[in-house]
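A short write-up of the structure that comes next.
One protein chain is absent from this view; the other protein chains keep their places.
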Amino acid sequence: MKMKALIKDTPQKGALIKEVDVPAIRDNEVLVKIKRAAICGTDIHIYFWTAFAQERLKLPMIFGHEFCGEVVEVGRTVKRVQQGDLVAAETHIPCEVCFQCNTGLMHICKDMKIIGVHTTGAFSEYTALPEICAWRLSPKTSPDVGAVYEPFGIGVHSLTRHKVAGKRVLIAGAGPIGQFAVAVAKLSGAMTIFSTDVSDERLTMATRMGADVVLNPKKVDVVKEVMQATDGFGVDIFVELSGNGEACQTGLKALRRGGAVSLVGLFNSPVSLDLVNDVIYKEATVYGITGRTMFGSWAEASDILDSGKIDITPVITHHFPLEQFDRAFETAASGTAGKIIFDVA
Amino acid sequence: MKMKALIKDTPQKGALIKEVDVPAIRDNEVLVKIKRAAICGTDIHIYFWTAFAQERLKLPMIFGHEFCGEVVEVGRTVKRVQQGDLVAAETHIPCEVCFQCNTGLMHICKDMKIIGVHTTGAFSEYTALPEICAWRLSPKTSPDVGAVYEPFGIGVHSLTRHKVAGKRVLIAGAGPIGQFAVAVAKLSGAMTIFSTDVSDERLTMATRMGADVVLNPKKVDVVKEVMQATDGFGVDIFVELSGNGEACQTGLKALRRGGAVSLVGLFNSPVSLDLVNDVIYKEATVYGITGRTMFGSWAEASDILDSGKIDITPVITHHFPLEQFDRAFETAASGTAGKIIFDVA
Amino acid sequence: MKMKALIKDTPQKGALIKEVDVPAIRDNEVLVKIKRAAICGTDIHIYFWTAFAQERLKLPMIFGHEFCGEVVEVGRTVKRVQQGDLVAAETHIPCEVCFQCNTGLMHICKDMKIIGVHTTGAFSEYTALPEICAWRLSPKTSPDVGAVYEPFGIGVHSLTRHKVAGKRVLIAGAGPIGQFAVAVAKLSGAMTIFSTDVSDERLTMATRMGADVVLNPKKVDVVKEVMQATDGFGVDIFVELSGNGEACQTGLKALRRGGAVSLVGLFNSPVSLDLVNDVIYKEATVYGITGRTMFGSWAEASDILDSGKIDITPVITHHFPLEQFDRAFETAASGTAGKIIFDVA
Partner (left out) sequence: MKMKALIKDTPQKGALIKEVDVPAIRDNEVLVKIKRAAICGTDIHIYFWTAFAQERLKLPMIFGHEFCGEVVEVGRTVKRVQQGDLVAAETHIPCEVCFQCNTGLMHICKDMKIIGVHTTGAFSEYTALPEICAWRLSPKTSPDVGAVYEPFGIGVHSLTRHKVAGKRVLIAGAGPIGQFAVAVAKLSGAMTIFSTDVSDERLTMATRMGADVVLNPKKVDVVKEVMQATDGFGVDIFVELSGNGEACQTGLKALRRGGAVSLVGLFNSPVSLDLVNDVIYKEATVYGITGRTMFGSWAEASDILDSGKIDITPVITHHFPLEQFDRAFETAASGTAGKIIFDVA
């Protein structure tokens, strides 16, 4: 059987649509008929063939890793999912053997593989998904929401270590995951949510998702504004989702003594920190956060989304058919869009 | 200077209003001109002169301990409050000397005294309050809300150890503190809040405060209903605020494996628990909860109430002048009222 | 191929040795050539055919579940162990599908099976072990130690939630797991370890394993002795490993305000607790503890035992060949022995 797939074939900007064989599954895999797939920052690197992509990929390959779809075939040893299930995919494939995998830390496996980077991806009509990466969605889940469960799970995980109710929360970065984090913080009873970004469009969306105060660091002094809004108290919780070193420094300055931090966004280079004043004297607790716990973050995400208490669809700003991938990636690279979805089926 | 005070003078049901001297304050006390005072379960025991009261009180005394008012005079060594401040009172007077007091556990001091039980209370126009028990309220706080900060703080504390967002929460007992706990759980993003009580009036109010499912154990099988509503999963969190042994047993049966419990309500007698099936095999974590942490719970309460994100005034169902104390206590004892307030000034 | 096995064949006291086929393994199993097996309390129930055993077992079956041995064959899908590995067995077989299994709580799986109770056991020369239950031991591990890793892991897990250094710890019950808990508490820097048991022989061994004070509740008032030894402070940590209701009540009375408790021992019937004075007013935190986390407890156990910093072999008091099972079970039932081992190979 044949299927349509978006393939990165040559080491330069671009990609192409091709007909390829529907993959055969192994005993521990399921075959997923994809409904929707979403574009992640990694995919933008791949499309534009940045240094990041050049260091990691072996061409040609199908890329893409945020998706949901229907299980149409299950491998012989598969126990957790069945034919007909609607599933989303955990992007990280753990080795299942290392210390971390054996002690509840599978998501920071020492020998992690990433779908669509180290293995065949999912911008295609079908994909073979390891059972260990399949998460069953409630059948009533809208496919659009299903396609962004993976980045939504990062938003959930970025707040996992914090009790948010009644607290002042600063969320740096208002890309899709920042938007999700704002929504989760709002749901969790945050007293004041500060959202920062260099894009005013994204800040407008953050307000819609629940931010109480939005600040553009190109225009205002974020620390000063936070201090004024909190009577000099600072924020209880700082979530860094921008991947920008200055935003990290700023957030730590805005943190109160005894506050807590989640670092999630990926920086391009080392970050210089005033550890004495911003971490040690404050007795700040700083949590590194990677992806989603398997599957605690997924279960939390399901509980939250199934409850119907928040609507994350406003974060999805564009839909394209797979064929219009060029337009899709140009839009994604603009820095002002929300989540962009390929309507595969 | 003279003032009006409600005094328990004889060892029998009742009390009386009397003119007495406004108290002189010590160096470490402040004089509070009381605006509102609220009736607590303990006060009902005192008014009706139950065994509980007989064992604890020395008559005559002014009773009452939930109140707010304005500081009109401060002792010589007082640092944390000033004349003109609106304050509420922590009921528990810690010794400030024991291990618990010295390690952040002042609220479970080994030699605790209780205002209105061991020391002069506050159903009066003025009271002398130890600085260590004074909590400054935002000046914009409504006096009605200020009067119930203390029981609201128990509601806050009952959820302190739990991350509530996206979770299934069972709150047993829908008296005023149960209502407050429902409101805080709602604010904190609970997915489903189950509230149980034997009074349908209170369950109606619980729905208004945010309960998703209300259950009267006299009419339905609570465990069965919870299991049906959660597809056999059970609740993630159980908060026992009824002080009823059966409610405690029921709540533990409704708890999922790996769930967590706060025990807050005071039982009249020992409770027989199926520890193997309900605690050990479930790896439940059970937290004993007393009063309010000093002053973590108070700060959380202020953050939540100052944010304006929840309205707790519906829980206040009656107001009386101090002179109508007989009617006030009869109403309080009915088991269907919410919080009852004396409008003192 | 044939092997020797200890079989429970008829519903009455006793068992018998029989020649049976070496089991064939499934794709997700490994074949273990057993070196040593140890007798657990459950096995005593099975041998003497108590009500506990009658309710759970289907005869005939090979029983026994504490053991170590060498992997001599691996199933097709097995990844974590290899031929030649020395392994011990996690007794609990998780379903790998339920919420608990998917969120790091496999050890309290909703549909747990137990080796030697629900499935074929290991008092035999070979056994087929599911990969998910195999723990690789360091090759230098003595087989005697390997055979008691499973109960030692409970001792480790019973202290997992506690910081022990400098603390006063009461461990109720000085059977093998109680002995292991004493050793782990000692290693972890406990200031004072109180061990209680009704057997003076076991208390003598507890002293050898590191207990500072041993108390026989048949002879002394445990609460009074603990209070005297701690200047009225009480213990910081109480670990209940006796499965005796009175010991549980006593331990809670001996706990300081703000202390923490692990309940591990299995009670025969509900336990009546003074929750108000012993849990709520004390703000005690009570942890239910089941078996071993998979595989956090195992990794901790390996770290501790591989370090060579404690010697648990004194807890092993008897060795028998499999053929002398009658003598072995009579000794085990005496209530004064430590761990009893079958030298299988």
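First chain written, first letter: the chains are A, B and C, and each begins at residue 1.
Just so it is clear, contacts are C-beta pairs under 8 Å (C-beta built on N, C-alpha and C of every residue); 3 or more make two chains touch, one makes a residue touch a chain.
Predicted model, so just to flag it, every value in this text is computed and none were measured.
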{"item": "Visible chains in contact with the missing one", "value": "A, B, C"}
{"item": "Listed residues A:R56, A:K79, A:K110 or A:R327, member touching the removed chain", "value": "A:K110"}
{"item": "Listed residues A:A134, A:L159 or A:L263, member touching the removed chain", "value": "A:L263"}
{"item": "Full-complex contact with the absent chain, from A:M1, A:A24, A:A51 or A:V276", "value": "A:V276"}
{"item": "Missing-partner contacts on chain B, residue numbers", "value": "27-28, 77, 79-80, 96-97, 99, 102-104, 293-296, 298-299"}
{"item": "Residue ranges of chain A at the interface with the undisplayed chain", "value": "99-100, 103, 105, 107-110, 233, 248, 256-258, 263-264, 266-267, 270-276, 279-290"}
{"item": "For chain C, the residues touching the chain missing from this view", "value": "159, 163-167, 184, 187-189, 191-192, 300, 303-304, 306-307, 309"}
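Convention: only the chains that are shown with their structure count from here on.
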{"item": "Interface composition of copies chain B and chain C: same or different, split at half", "value": "same"}
{"item": "Geometric centre distance via CA averages, chain B-chain A, whole Å", "value": "42"}
{"item": "Inter-centroid spacing, chain C versus chain B (mean Cα positions, whole Å)", "value": "42"}
{"item": "Sequence positions of chain B contacting 2 or more other chains", "value": "none"}
